[in-house]
Structure formats: structure tokens, C-alpha cells
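All protein chains but one are shown at their positions in the complex.
Moving on to chain A:
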Amino acid sequence: MLTAALVCAIGLLPWLSRTDPALTVLKARSAERTPDPATLRAIRVELGLDEDPFRLLGKWLGGLLRGDAGRSWVSDTEVLPAVAQALGASLLLMAGAVVVAVLTAGATCARTLWLGSRRRLGGRGPGGTGSAVLAALPEFLVASVLASVVGVQLGWLPALGWYGPRWMILPALALGLPTGAILGRMLDDLLPSAFTEPWALAAAARGVPPASVARQALRRCAPGLLPNLALFVVGLTGGSVAVETLFDIPGLGRLTLRAALAQDLPVLQTGTLALVALAALAALLARFGVRRLTGPALRDGALHSLHRPTPPAPRVVPLVYGLLLATVIALGLPRGPLALNTTDRLQAPSWTHPFGTDALGRDVLARIAHGALSTLGTALAVSAAALLTGVLLGLLPRLSGPLVDTVNAVPSVLAALLVTGIAGSGPWTPALAVAVVAWSPLATHTSALLRQERATLHLTATRALGAGPWYLLRHELLPAVLPPVVRHALLRLPGIALGLAALGFLGLGAQPPSPEWGLLLAENQPYVERAPWAVLAPAAALTLLGALAVTAAGGARLPRRRPKQPTVTVRPADSGPAAPSAETARHAVLAPAPTDSR
């Protein structure tokens, strides 16, 4: 149903966005050709655009049933082989990236695993400034650095092309590192609860080797993450445009992006359909994996959570980050963000320009400071909206499951085009376009956690005591599910800021010379090797924001103030940009030893 709606929406894209496909096709074929009426008419006749869109769509669908996905409007070549080829390359890249991501995730929670399996975790909070920084790094930055340092200057690995396994390493790293950091953070979030479960205590008492305990703890937590891993699989296959471009990989991301911009509907429809199919497959596998790991326990409601880990000790770290960010902003505000001076272009950091200057000789510090408010404002608003939507829809997994799979498979540019087509291009369109996609991983996370929580014994007990569904939701389910999801949402904040900027080239969102952070990154990207500071400074600001968000969620308060009582409400933190404090809510993602589930 949803897939059908999506294909229909793509089929109607030109009519929704009120952009003549003949024109975009002509521009894709030959950018400099003047669009005179005779030429456009010839293209319209050639593509059969005079027919109404529904008949075009019907024809294409009819062909699809016979295994013929039509011919590309731009190149007039068959679509299916081209899409299959691109899908192959993308899947391979994705597989490499997932391997890297799993290793990164392992490294991220290695400390927790090591300590936890030896019962030395104590009240330690999540570490993870490092992984938060990694999670906030834009893919293109990692890719640029890898390509120019490892590929070009050191010459260790090929920096370009797609000719064999050796060519996979750098792009897979560029994609896998940030992804792995996010997955690792989510895992790290769950592990401490697993280690406080009775089976872990029992295992320790019986002298079960720590490695074995660690393995079982991972197994306990995996079901909460598998659905998200499935989302990443699809996202990496269809949405790695920046990396594909820089390493010149003929993948699906670039193919669909080009098709979306040229409104080459047969290619766009086939590419999206392939992604939707992949999403369905990945979701199925994830569901199967979850069932294998915890199935019987889920069915019997036999997961029990007796212990709740003590909230991690509040730390001063987030205050330091917050202060650092505030200082940067305060120092930059008196400076002029728009004053350009082309004789001072690409200056290295100095006393006059502490963060150097950009390609037009503007002070980078000033631009970061002035862009902070709008960037944070919009990104936070989008994050909050995504969080709200994600949690609400996550509570209704039957409804949201297929929706998530479909939405996640839609390339972000296509989503933006569809949103613009439907909502028009107002000041909030870019935010809407990003929010439309951003909620899906949060919903997945929510429903994954919820499924486990519903099967806990203490819930059964509460129910037996006569609690109604509302009471359960408010006092048991939400308190257990919200904190990890909120932390997840915060982890994605920098990504959202970047996503907003990425829509600029459609004429949506911030326009130059606005100092919005995403725009700063985008406009200085070509100079990343000559003037790394112009990219690194805004990237550092973003990662600082990421680190702040993550650590603040884990205890953003001065050490003397202790939470008195577990409460349900999510309170704003004492410092940091409205990072909800979450550790007061109870960790209850608990269950018996996985060995029970056989």
C-alpha cells in the first residue's frame, strides 16, 4: 500500500513540483542547451509526456510486471541493468561499511563490556566523548581526509574508483566510522542495564569467564539495535551520495540523486523500488534476528527486570563542553560574519583570525558564532519534532513499521522534492523535509525497546495489580523507553544540521552568505585540503555540540545536586542547549539471561 503510494507520488513528481520534466531532462542531457519551445516539444513527444501522468505510471507498472522497467528518459538506455549494476556496487559498499561500523561499535563499547563483564562498572556513566565526536563528523569530511591523506599523500590505498576490494577500504571507512559510532553509543546505552541483571550476577558468582558474560550481554542488547542496523543498511545503500561522489563509485545514491534532479522518473521509480524492497528484506531479517534472540521470552512475557542500574553519576564534563561552545560563540559575536576581503582568503589561524579565514576572506570564528543560533534553533526544533513523532509512532509499531521501512528507503533529495511539491517552498519547508525522514530511526528504536519492555515480568505484575494501559504507559513503559531514545535523538542532532544544509542546492533553506553551520561546511568543502581550518572549525563546533548533547543527557548537572526520586517527566537539563536530562527515568530494558530464551 505504502509502496504503491510512494511509486504514485514519484510518478506524479513533476506535476507535484510544477517543474516541466522536459526541461529537467534537457538540462541533464546538455546543460548549456537553450530550452527553446521546439526542443522542449520534441522531448515531450519523445518521452510521451503529453499523456496524463496516471497512464504513464500505468504503462511503467505494466512493463515492470513483465520485468521491463522501461528506458531512462535522459539516456534512453534500459533502466534495469543500470539500476542492478548500481545496486550491486552500493550493496558491496554497504557491506564493507557495516563491517567497519560493527567493529567501530565494538570499539566504542569495549570499555563498558570489559568493566561490566568484570562487575567493575559501578556507577560509571557512559564515556563516549570520542564516539560522540565520531558520530557527529560529517561523512564527506571523513571521506575527504581519508582520500587526501591516505589515498593521495601517503598513497597507501587507491583514492578513486571501484575496481576491487582494495578500492572498498577507504569509502567503507568513511561510511562505517560515523555509523558505527552511533550504533556503538546506542549499544553502550543498553549494556550497563544488562550487566545489572540477575543472570550476570549469578554468572559472576559461578565464575563464568568475563568474555562469556560479555557475549551474553551483547546478545541481550542486540534485539534493541537490530532494527536500527537494518535502517542503516538501507540508508547506507541509497544515501551515500557524498562518499560515492568523492571516491567516484557508480552507486545507487548518485544514480537516484541524478534521476531525482533530472526527474528521470523510470530510473527514480526503479531505484526507489529497489531500496524499498531492500528495506523490507532488511526489516524482515532484523525481525527474524530479534525473534531468534529473544522470541520465546517475548512471547511468554518472561523477561524480568528486578534491578535498575543506578543512574550514572552526574558529571562536570558537559558543563565544560557547554562553556567551551559558549566561549567560542561569545568571542565570535562581536566580529563581522559577512565582511569579506578577498585579499585575505584562506588565511591560516592567527591572532587576528583565531580560526582562520574562508575562501572569501571572512573570519571563520565570526561565522561560526553568528550561525550558531539559527543552526541550533532549527536543528533542535527538527530534532524535537522528530523525537515526538518518532516516539508517538514508535508506540504503534503495527502502523509505523511499514511506514518506517518506506520512508527510510526514500532518498533524502526525493523526500525534499516531494515535500516541496506538496507544501510549497516556504521558510519551514527544509525543516519539514528533514523532519519527514528524521523520525524513522527514533520510531524504530522506540518500538524495539518497547517490545522488550512489554514482555517484562514487572509489567505483568503491575498489570496483575490492576493497572490500566494508561498507567502502564505513563509509569512503566515511557520511563523505560524514553531515555535511550532521547539520547539517540541528541546523537543525531549534528546530522540534522547537516541534512538541512544539504538541501540548500535545491534552493531550500539557508542561502549564502548566511553563516549557517551546514552551509559553512558545504561552501568550504572544496578547500578542505588547502584550508582545513575552514571546514574543521565548523565541524568541531558541530562535534562539540554532539558531545555536549550526549554527555548532557547522561548527567548534565552540578555534582552536588542529586536526583531525589525517580520521576517520569523529562526535565530540561541545567546546562546545554535544552538537552533533556534523562537518567532520572528508570533504566528498565532488562531481561533474564539470554540462555533462558532457548
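List of remarks:
The working rule: contacts are C-beta pairs under 8 Å (C-beta built on N, C-alpha and C of every residue); 3 or more make two chains touch, one makes a residue touch a chain; residues count from 1.
Criterion: contacts and distances are computed from a predicted model.
Here one chain is missing from view; checked against "Tryptophan synthase alpha chain", "ABC transporter substrate-binding protein", "Formylmethanofuran--tetrahydromethanopterin formyltransferase" or "MoxR-like ATPase", UniProt names that protein "ABC transporter substrate-binding protein".
The residue from A:L340, A:L395 or A:A467 that touches the chain not shown here is A:L340. The residue from A:G67, A:P165, A:P334 or A:G466 that touches the chain not shown here is A:P165. Touch with the chain that is not drawn comes from one residue among A:C8, A:L23, A:L201 or A:L331, which is A:L23. Contact between chain A and the absent chain runs through residues 19-20, 23-24, 26-36, 38-39, 42-43, 45-46, 74-77, 82, 85, 88-89, 91-92, 95, 98-99, 102, 105-106, 144, 147-148, 151-152, 155, 158-165, 167, 215, 218, 226, 229, 245-248, 250, 261-262, 285, 289, 338-340, 342-343, 345, 359-361, 504-507, 511-513, 523, 526-527, 529-530.
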